[in-house]
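Excluded from the complex is one protein chain; the other protein chains are retained at their positions.
Moving on to chain A:
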Amino acid sequence: MIVCVAVVGHQNNPLYIQSFTEADDALKLHHIVHCSLDVVDERVNNPKKSGPTLNETFLGLLYPTENYKVYGYLTNTKVKFILVTTDLDVRDADVRNFFRRFHAAYVDAVSNPFHVPGKKITSRTFAERVSTIVKSFGLSSAG
């Protein structure tokens, strides 16, 4: 189950962060997302590793922490997508698929002429779409 998704801007500023848990752990998830930026930064700044996967946007498992697994995705505009999940066995393909759909949703949201680049994404449509994708992630992995 996905507990949190986040969009982080290229200056490491949070653009969108949404948790999908009942519990009051927003702060914890914020911390997890914030800390994952370290790993993203490290992957981005270490060209040695990104050599063969130069155009790969999917960063894979960033790090496991406590009960969570954190996955990352980096667009070519240096916008990061972070996914925090509690599922222990996640297939990479599922995550890739999720990120691809999430990316499309993000692109649609920022293509809104009234959206100011660099500002937080407040679109309700985007939020609804994201929650749909998150729900379907659980389904597709089950099925």
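Operating definition for what follows: a residue touches a chain if its C-beta (ideal position, glycine included) is under 8 Å from a C-beta of that chain, and two chains touch if they have at least 3 such contacts; residues count from 1.
In this text, contacts and distances are computed from a predicted model.
Note on the omitted subunit: UniProt lists it as "Trafficking protein particle complex II-specific subunit 120 homolog", one of the names in "Trafficking protein particle complex II-specific subunit 120 homolog", "Peroxin-7", "Protein PBN1" or "Casein kinase II subunit beta".
Considering the full assembly, A:N13 is the residue among A:N13, A:T77, A:N112 or A:T132 that touches the omitted chain.
One chain is missing from the display, and on chain A it is touched by residues 9, 11-14, 26-27, 30-31, 34-35, 37-39, 41-42, 46, 48, 63-66, 116, 118-120.
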